[in-house]
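Single-structure report; data block below.
The other protein chains are all here in position, but one chain of the complex has been omitted.
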Amino acid sequence: MSDYTETQNNWLSDDDLETTRGRLPIVYVNAIPVRTDSLGVVTHIGLLLRIGPDGGANREIVAGRVLYGERVRDAVLRHLEKDLGPLAMPRIPTSPQPFTVIEYFPNPDISGFHDPRQHAVGLAYVVPIEGDCEPSQDALDLVWLQPDEVMSPTVAAELSPGHLKVVRRALAHVGCLP
Amino acid sequence: MSDYTETQNNWLSDDDLETTRGRLPIVYVNAIPVRTDSLGVVTHIGLLLRIGPDGGANREIVAGRVLYGERVRDAVLRHLEKDLGPLAMPRIPTSPQPFTVIEYFPNPDISGFHDPRQHAVGLAYVVPIEGDCEPSQDALDLVWLQPDEVMSPTVAAELSPGHLKVVRRALAHVGCLP
Amino acid sequence: MSDYTETQNNWLSDDDLETTRGRLPIVYVNAIPVRTDSLGVVTHIGLLLRIGPDGGANREIVAGRVLYGERVRDAVLRHLEKDLGPLAMPRIPTSPQPFTVIEYFPNPDISGFHDPRQHAVGLAYVVPIEGDCEPSQDALDLVWLQPDEVMSPTVAAELSPGHLKVVRRALAHVGCLP
Partner (left out) sequence: MSDYTETQNNWLSDDDLETTRGRLPIVYVNAIPVRTDSLGVVTHIGLLLRIGPDGGANREIVAGRVLYGERVRDAVLRHLEKDLGPLAMPRIPTSPQPFTVIEYFPNPDISGFHDPRQHAVGLAYVVPIEGDCEPSQDALDLVWLQPDEVMSPTVAAELSPGHLKVVRRALAHVGCLP
């Protein structure tokens, strides 16, 4: 299954993408959806709930590829709308500077972030969400959790080790790491 | 004239403030109000228009002291609402990390930022404004200018050299410096 | 005891400082000394060891006031040399942007950072140390710990809750939070 439905001549077919994924780092965006109060304090983090290949529940942040010809901020908006629905009203940050860069490798020892499919370089942003969310695509649900709930052992265990680390860095960046 | 109307026992009187200003760095916030499109791209910068002591027009960013017991984000909100009115709906950033720190000194040679009254350490934030603005207090007007208009010689000449530099750094940070 | 030995007319006496501390936020710098490898990866964090008023061992990061007329980067260098000795060769960051801002209040509920003496606004920087350290002043020792050692329960218990949170944010910023 393709991670985008649109097609265009200068984009890669799924086969070509698979081949290229073994040869070149792929540009990704990671977005951590948050709710804030009127002072900008993060009150909740949004996590997607998906059923994994083993039938268990997995929690995830929003992540996906940057397409050829697409700006990073277009990719952030596209992936957020894909996962949270068209009425989410995300407030994309004004600065292109990500709060961190996550490097996923097929070899889990290089950076501590593992992706068996590819070498991905993920630019990570915290994105306040002001509208109504309707999880779409293959996401079952979106849950909004307080910072200390996200860091609880139960929730942490349902995040992949990589996504958990991204969430921790995000909470540290916004000053809410418990 | 006081830069705040409220009084509280543990705040400084104007006299004490004057004395202390000669002895201790004062914590300031600098806020650059912006309008963005739905992708977070800065389309306009908001500048206040005030009549200076010499009767000439001065353009300014939003700036002011952090009070005793007040969080930085409370100070950013308070000064924005004071200058842009209560319906401005500023989106205070989620992270306490300023995009830059501006150091104003009575001696203009130390940092290139000059304030004859005091040594001030200003934490600077870019703040998207989503509501309606009604310039209040002593501001005559608020104008929204495109990035290249702000950098035009005419407008640049109406900003103090310090505020012009803060605006330039802000535009660089959001990727809009012409 | 004064936190600086030099005196100058325009600085505050200890008495005046005490009075002012109850009325105005005080500008602080927080510095996290680190050792890095040739790629800039943080391999060790430096923590000071002091004997507390109760005779127990406390671990601390480097912290102190910014003086009147002093640039933030001068204050970072001064406090690092005071605590690590004159041969530490700290690499002060090129950008004035701190990785976070820590707000300490006499009321512990406002920000989660508590300082019974004052309201302090701390600009926090990670500073690579390239030289030899000779802990001076009232610090007993300086220990270099790996990121996962710092986060171990034993070491974490010897840091104040505030300093532990600053160290966690620093590790998240440099991509080394376990």
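Going in written order, the chains are labelled A, B and C, and every chain counts its residues from 1.
Criterion: a contact is a pair of C-beta atoms (placed from the backbone, for glycine too) under 8 Å apart; a residue touches a chain by one contact, two chains touch by 3 or more.
From a predicted model like this one, the values you see are computed outputs, not experimental measurements.
Undergrad: Which chains here touch the chain that is missing from view?
TA: By the stated touch criterion, the chain not on view contacts A, B, C.
Undergrad: Consider the whole complex, including the chain that is not shown, and state which of C:42, C:120 or C:166 touches that chain.
TA: C:42
Undergrad: Quick one: which of C:29, C:84 or C:126 touches the chain that's been left out?
TA: Answer from the full complex: C:126 touches the omitted chain.
Undergrad: Among C:24, C:48, C:77 or C:102, which one touches the chain that has been omitted from the display?
TA: Here the residue in touch with the unshown chain is C:77.
Undergrad: Going by the touch rule given at the top, which residues of chain C touch the chain that is not shown?
TA: Interface residues of chain C facing the absent chain: 34, 36, 38-42, 71, 73-74, 77, 91-97, 99, 126, 128, 173-175.
Undergrad: Mind listing the chain B residues that contact the chain we can't see here?
TA: That gives, for chain B, the contact residues 100, 165, 168-169, 171-173, 175, 177.
Undergrad: Spell out, residue by residue, where the missing chain touches chain A.
TA: 10-12, 16, 20, 22-27, 66-72, 95-101, 103, 105, 107, 110-111, 119, 121, 123
As a convention for this text, only the chains that are shown with their structure count from here on.
Undergrad: Looking at C-alpha means, what's the farthest chain from chain B?
TA: Centre of mass proxy via C-alpha means gives A as farthest from chain B.
Undergrad: Most contacts: which chain pair?
TA: B-C
Undergrad: Rounded to the nearest whole Å, what is the centre-to-centre distance of chain B and chain C, using the mean of the C-alpha atoms as each centre?
TA: Spacing between the chain centres: roughly 28 Å.
Undergrad: Which chain B residues sit where two or more other chains touch them?
TA: Residue numbers touching two or more other chains: 71, 95-97, 99.
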